[in-house]
Every structure is written in structure tokens, then in C-alpha cells.
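What you see is the complex with one protein chain gone and the rest in place.
Our next item is chain A:
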């Protein structure tokens, strides 16, 4: 217990952020005059105190005398009306506190011990007359009760004594041991264990859901009956992790109906890849697919590139900042954990959230208890999470998108992806292969283990106890990860110091060690050796904890000294926690006793098989019946302001997209700065090649036609890359299914249709899947303001990410119109396909025909586009997607800050022609001198609409003017919705 506690407060003399911060909160509706911010460090020591002089030295180390002042054990004085202090709850990662602690340690040359720490907090000094309700709302906007502690004082209460010094240490008492669990129970009782968890003998409470169904529990019971003993809690928790939907993807693996006996994954995703690889023969681009933490394709003769896209949905619903931060640094580890370690070189993000201008009244509990976070809070939180995670890790984050839909209010979808690069071989050995051997030591590297993330994002009863660590959510520590990422990928890998590596993600050590144990044929773990954040954790908790920033490695005995020495020099904590074996068993010891001893075959393959049944959804929607306006000016501006079309540039500029020096085509392009659907990045210095990335996502098509929805996503992802000059035959795909209610036959039918679309699209385009992930239950179940039960399910969502290799980035094409006089073409055919379109969403109509795709024709067109781009006769190219041709033309014009004079063909209603989201189309501008060459390549597939020029965007149909708008007004509209972010 700390005996000496001191509080250092640091404040800017003139805070440059004050106007922006104040303005931001005023725009959220708080009547503030000013909102000041003070950084607080609370230093708690047990063995020694600091003298006043030493505390001043500490204050000087933690502040900058040029622009800041600090006070020691004395409240900051300022004119204000109330003070709100926001700190962390016990056990929440406190990065600023840790840095302050290290600085003090370095300065005085001593180490903080057990029960000693520095805690950071932020003190907001509020000037303004806030009502108690307003103050409560402000507090809710500044803090998240799941991770933060909040203390509020009025000016009178604050006077003279300031805020209390709070030290949120974790206090856990009893030393925990493993227990056994009796599974010889009636089914009802057994099912309860599966749903609510093991009954904790100490607390008398359930430990949280195992998510095991009755069939699985029977299989486990029968296994242990044969062994003649009861399972321990460690074994049961471990099996629950390994068999979870998250790890085993049962829905994609199980037989479905009569036509998919091998399951959707094998039948649609893996089979598509196998077919494509076989057909491509020697031109196969795949190096590693589906088996490792990422997928990998050939980059050039010396390098390969990896890619993986993950989701972090549930954590982001509860703590958007922490959820998104751990999402991005987590998928970075899928890169570091690929093969023997690839270097993360590009980050990818994607956010599906509710409309941030709405505040739906939804609650997790009855009687308006436990409200959901409002969409804006979630949106800003996830944006900031990837900001901190990506930026601090030194990985550029150029590629991403946002999608807004009311059905994401209960559960946002947060996609995070990473591309990695690695040499193909080292000393003649391929780097993408790894193999732990019997006798290799199991080494855990990185952060320490706490109760973080145990049982995922469930509300545990413990969270209500003020001294209990937070378990439901986690905040990442990107610097701890950066330290081990650097030493592993830039040093240890090339010194050949380990034989295998994987990341600790879902299921923590229980999954990472058991997964690697497959390579050697077994493992023997000494759980007492695992370094903990605080004492008092039970063995099952240590084994399944999802504490962040950890890797597990297999280090040969003869290299262990060199390995540990290198980690020590880089100040990276590394601990030998056991040994890989060839016993065929996963054995775990704790306190000298065996707490787990399960056969690897049962652990990995003992899961009972399922057979899923689907039920077709007969969706019939009438074709829309609204008149076409005479002029489309207002529609154009309204469409440019739609959140799924307008600029979200504030994200692009907050995310460093230039670090590592490979920026070629970034997230915003042209003088008018329009967000691009595809980006191009160099990842190997000196090479002419680059990595192109794009994405496709059409959740608004899903309920209408899930098969076509999947084709649309595949086509958009591929077309985005083709438009910048990436050839089709270098492109690989990644699939992320985020479904809802996947226990309902109708949802499973939609899933099957989408998966069939995935197979057809990939095979016909000859673009293999290299990696994928699914998240099947994105449903919110709660209550409305009147305590009526409410279920909000996300629209079935499929994200297709495309990665391709640009052969020569100097031939790449950006999206902005270039020069007056250039010709404007649409390449590809436009049909009457408004189903699920942004236009119909704008009109509030659900229905219509979802765009279809003739892939054979599209493929020929895309190959011609690559040819034209290689020949240098394309000045700009842009794929028409959300918002149709008009949104595409407008974006190309705004990006070039150039007017256009266009005439659309007759034969179709102008609004249908301009807003139809027909697939396969590009808007292209061409220099007049290249007209002949261009038209020779495309023939009748290229439709000349007009030319670039002036400062007005004009669209006519025959003699009739449809639109006449200054480009400036369009740019203003395009950038308006998120202007205040």
C-alpha cells in the first residue's frame, strides 16, 4: 500500500487548443465560455518519499517551462465554475502514467516496486453556467464509466483544497487456485454453465459466459468421463476459448442444407482460391493463404506482402476509443505474427456507425438504465482510437472509409487491417514458414497479463466493485507494442533467434500456445511464470486473459540467452513460460500442480459438428415511383452532402499516411482534396512497384439481394484498383462477413447467397481470397425508453478488401480532372439499377433492382483500362459507386477544381441515369490528343459525355439543362457535413 502520495498538476500558460476545444463542446450544445485542461500526475510510493525539492525536479521533468507551469500538492488556480477530473479505473492501461513513472525512475535511478505507481488524470476546469443536467451530460461526454473514474467539484468545494489525490490501485485478495467443475449435471444446469459461466465457489457468482452449447458440453463431459476425472476450470475455460465462434468459425465451417455439405468456408471461400490458383498455374500470386495470421501474395522476386483485416465490434460499442485502438494494434500483431514476422507497412480502417446527428434512446437495461453511447460519441471515439494506435506505431493509415446506417446504432462495426512486407527468404530459408520444435522454449513477449478482456466484452459483476480491475474493455499501449515490433521484425528475426511466432489475441495464451503446439505436437506451460500486472489472479484467468501487446515465440534452447539479452537491451519484457513438446498434449501447471492436461486432437478437433438449415427470404420490392425533377441542382448538392458520399477528410488528415516514405496516391487527391477509393503506397525503397489497396461494401443491397451485394463489393474493390493502374492479375481479395442473428435460418440463407456471390465473383475475376474473418452476431438486444424490448441488428455486411501490386507507380493515375479541354468519358454501361442506392435512400424508398454484373464483359474492360493506363493515355480515372455517375463526375470535377460541360444520353430518365449504381463503370478524363488512341482501345464501351473546363459544372440532356452549379458550391456542399469535426 502506498504511504506517500503527491499530486503534480501541469497547465499551459496559454493553451493553444483552448479555442478549438471550447468551440467543439459549444457545438455539442454545452453553454461553455471556456474549457481548460490540466494534466495531473498522482505519484504514489511506499518505500521512499520525495522531498519538496525532488518533487519540483519531477514537475520540471513532466512539463515544459517555456509554455507550461506546474504545481506540487497545490491546486491549480484559475477562474472557473466547476472542476471535472477524469482518471482511469483500477487496472486500465495508463500510458501517460507509465511514461511519467519511467521518467522519474530514470531521473532518480531507482525502480518503482509493487504497490507504487504514477497515475495520470485530466482535470477539466469549466467556465460557464451549466445546469446540473448539462453538467452531467458534459461529464458523460468527457468520460466513459467503463474505463474512467470521474470526480466533480464546484468552485466552492474546490476552493483551497482542489481535487483529492486518487490512487486507483488494483486490490485482489485471495490467492487463487484451480478448481474442478462437475459436468455430470442435468442438461438444464449444464446449459446454464454454457450460457452464464462456471459458478465461482468463492463469490457464489457465475464467471461469465463460456458460449458453449449443450452438444459441446456433452462432448467435453464424455471426454473427461473417459479420462476418469472432472475437468478443471482451466480446461473448461480453455476449451470454451478454442471452440468459440471467434476461433473456430463454426457457422462457416458447418454443413449447410443439402448443397453445402463441407460448409461455406470450404465450399465458397477456400474453393474459390483453390480454383483460381489452379487455373493461374505458374502465374499464381498466392504465397500463404488462410493458414497463418495474415494472407500473403508475391510482391516481387525478393519480397512478399501480407494482408489481414479484422473487426473489433463489441469492444468498440462499449469503449469506442479503446476498442478501435486495440483493433488496429491487434491486427498489426497479425502482421508481426505472420510467418517469422512481417513488418507492418500500411494500415486500413473502416467504420460502420449510426448517423452521428441522431441520438437514439436505446438502453441495455430496463428503466432507461445503461444507455448506449450516441453514434457521434462512437464515431469520434473509434476515429481517435485508430489515430492513436496507427500514428504511435509509425504505420501509415491511408486506406479507409465510413458507412452510416441507422441499423449500426446498437453495434458499430470497426474494421482494422494491416499490410506487411517481408523478404521471401533469409539464408535460403523461406520466411513465411515457421515450425516450433519439441524442446523449444515458449516465450511470452510484451505487456503483462491482467484481467483485461476476460470473457470478452461482457459486463461482469466485478466491474461494480470500485477496487476491481476493469475486465470488459481494454486500452492498448501502442508504444509497448512498437518496442517489441521493432526488435522482433528489425533485429531478432534476421538474427534467426526464434523458430515460430504468433500473436496473443482472442483467448490469450490459451489460444496462441495451443495453436503453436500443433507445430511441435504438444506443450508444457508453467503458468506461475507469466508476469502479471497485479497479484491475485486465478490460473484460468491468466491462461485466457486477452491483455494486449503480447506475442508468443518458440525459441530454441541454444538461442535463449541471446534472445533474452536482446529483449532486455530494448527494454522489452520477455519471459520463458514453458516448453513445446511432442507429447500430443497441452499440459499446464500452476503452483506445482497440473491444472490442464488435454489431448491436442480433442482441443482442436473434438468440437461436435453441426448441420445448419436455411430458409429463403422472399423479398419483393416495388420499383420506385416518384417523378424526376426538372432540374437536378438541389439533388446534386443534397447527394454530395449525404454522409456516405461527402468528405470525411478530417480522418485522412488525422491519420499519418506518409510515414515510412511510401506515399504515392494518398487518401485525398487533387487540388480540391477529394477522398479517393483506392490508395497506392511504396513499401520497398528503390523499387518501382507499389501496393494498391481498395475496398467495397454495400450493406444497403443486402436485404434486397445478398448475392448481388457480394458481387458489388467484389467489383468495387477490384475496380478501385484497376482505376489507379493495378492490373487485375495481381489482385487478391480479403473477405470480412459481419452478419447478424446467425442462428436464424433466414439470415443464414442470406449468408449462403452472399457466400455464393463471393465464390462466383472471385473465380470469374480470377482474384483469390488470401484471408478472411467473420463476426456473426452483430445484434443489439436492449430496451427503448419505455422499457419495451428492442433488437437492432446490423444489415448483413460484407467488406471486400483488395490488394494488388502496381508494376510501375510512375504510370499510376489519380482521380482528379487535370486540364481544361480534357474529354470526359464514362466507360461501361448504365442500367436502370437504383435498388439500395444512395439516391433511393435519400428519397426514403426501399426497393428497386440491385445492380447486377456481367463479369466476363467487366474483365475485358478492366484489362483494357490497364492497357490504356500503361500507355499513358488516361489523365484521370475514378470508379462510379455510391451515388452513381453523378457523384463520380462531381468528385472528379471537385478534385480537379475544374468545371465540366456534359451532355447525358437520352433513353433513360435523367435521375435514373445519373444515380443508378450500375457496376463496372469508370469516369475517365483524357487529353484531347489521346482521344483517338483511347477510343480505339475501348470502342463503343466508352461514352463521351463532354469536356473539362471553366468553373461551372453543367449537365444537360439534349437541349435541356439539368444542372448548372459553380464548382465552389459543390466543393462546399461536399465538405460541409463533417466541417466541424
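Following the convention adopted for this analysis, a residue touches a chain if its C-beta (ideal position, glycine included) is under 8 Å from a C-beta of that chain, and two chains touch if they have at least 3 such contacts; residues count from 1.
FYI, contacts and distances are computed from a predicted model.
The chain that is not shown carries the UniProt protein name "Phosphoribosylformylglycinamidine synthase", picked from "Branched-chain amino acid ABC transporter permease", "Exosome complex exonuclease Rrp41", "ACT binding domain-containing protein" or "Phosphoribosylformylglycinamidine synthase". Across A:31, A:65, A:113 or A:439, the residue that sits in touch with the chain not pictured is A:65. Per the touch definition above, the residue from A:20, A:367, A:594 or A:781 contacting the chain not shown is A:20.
Annotation: of A:486, A:573, A:729 or A:901, A:486 touches the absent chain (contact as defined above). As for the chain not pictured, it touches chain A at residues 12, 15-17, 19-21, 39, 61-68, 95-96, 98-100, 102-103, 106-107, 120, 387-388, 391-394, 477-479, 482-483, 486, 569-571, 652-666, 669-671, 682, 685, 809-810, 812-814, 816, 818-819, 872, 875-876, 927, 929.
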